[in-house]
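Below is one structure. I have some questions about it.
Note that one protein chain of the assembly has been removed; the remaining protein chains are unaltered in position.
Here is chain A:
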Amino acid sequence: MPERRQTEPPHAAERSQQTERPMIEIRDVTRFYGSFKALDDASLTIKEGEFFSLLGPSGCGKTTLLRMIAGFDNPTSGLISVDGQSMEGIPANRRPTNMVFQSYAIFPHLNVEQNVAYGLKRLRLERSEETRRVEEALAQVSLTGLGKRLATELSGGQRQRVALARALVMRPKVLLLDEPLSALDKKLREQMQVELRRLQQAVGITFVLVTHDQYEALAMSDRIAVMFGGRIAQVASPKEIYQRPVNRQVADFLGGMNFVKAEIVEESGASLVVDTLGFGRVNTDKPKAFVRNGGAATLGIRPERLRVLWDNATAKFEVAGKVVERHYFGEITHLIVEIPGLEKPLSVTETNDFGADDIPVGTSIRLAYDPEALVAMAD
């Protein structure tokens, strides 16, 4: 049986700056635009030094929430406080937050240095101190030496760094990032994900990131809030969100998921025993917010948690089926496998180092799984 490659995120080892002190508290925040409810009774606590992501499809209210923390928008009802201080009635220019805008909003009439120094001017620092802080911020985002460039002479990635330096130089309590990487190409985006995470670790400021890209959120965040239709569906660590989504919507948004209908046999405090057609009897953890709806439940298993069993290899838990489709993706292959008794075929992701890309369509194969990977969730 192939060993699964362990892919640790670059930051997994270092989670030092975080404290348990709440930095941002959002209490029952609702926002109406006319009759449209952009945000519906959202409550959330973001801890000091945390890298927190608001993840969801467009129109889910994530940007509205971010703009309310920044002070560009106000809740119809509810309270937002930053560092223990209520933000009600406090305009954006007097909040301890700074923002990196999606369009970067670099001042076109100023050069890089002047852009970064923009917010410092008001503080009336000594000239040498101001220069020192600007240089420091430019060094933090690897832009040393580009201070005299005009904003119009910068590449997209550089503009993004200027926007970051301009906000960081203010030493805010909270840095708000509105889809900061969405305008960059894939390679640069992945590089910036690592850099942003490192930067956050280095400066120890609370970061709140808005994104619709689940990989971005998973790769960078300490915790993620997944939002749909103005509501917060789940708040948890990337791993928890990915492995134990609370409902089908969250599961779907975070990546591929095979859903399996199940019949509840036994329900106790923390666990569920269910019967399925393909996977037989399964003993699984009961999700926190599980509400029993008759005798039916839904189980989910991620495509990469199903593994092809080669030749005579056996596993404690396995299902047998037939390959009906095969899709090649370079380092991995997607197999669509029909399992007798399951109404929908299973989607399986297998790495190509053992030849999954050579399995002909129509082959009968067996799949191994870990029953822990079968998670119960709300519909």
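Operating definition for what follows: a contact is a pair of C-beta atoms (placed from the backbone, for glycine too) under 8 Å apart; a residue touches a chain by one contact, two chains touch by 3 or more; residues count from 1.
The working rule: contacts and distances are computed from a predicted model.
Enquirer: According to UniProt, what is the chain that's been left out of this complex called? Choose from "Spermidine/putrescine ABC transporter", "YibE/F family protein", "Protease" or "Nitric oxide reductase NorC subunit apoprotein".
Expert: Its UniProt record gives the name "Spermidine/putrescine ABC transporter".
Enquirer: Which listed residue (A:Leu79, A:Ala92 or A:Ala368) would be found touching the missing chain in the intact complex?
Expert: Of the candidates A:Leu79, A:Ala92 or A:Ala368, A:Ala92 is in touch with the missing chain.
Enquirer: Kindly state which of the options A:Ala70, A:Leu138, A:Leu181 or A:Val235 is in contact with the chain not pictured.
Expert: Residue touching the absent chain, from the options given: A:Ala70.
Enquirer: Would you mind spotting which of A:Arg122, A:Lys186 or A:Lys316 touches the chain that isn't drawn?
Expert: Of all options in A:Arg122, A:Lys186 or A:Lys316, contact with the hidden chain holds for A:Arg122.
Enquirer: Can you tell me which of A:Ile90, A:Leu110 or A:Leu309 touches the chain that was removed from the display?
Expert: Spelled out, the listed residue whose C-beta touches the missing chain is A:Leu110.
Enquirer: Residues on chain A that touch the omitted chain in the whole complex?
Expert: Residues 70, 72, 91-94, 97-99, 101, 103, 105, 107-110, 114, 118-119, 122-123, 166-167, 170 of chain A touch the chain that is not shown.
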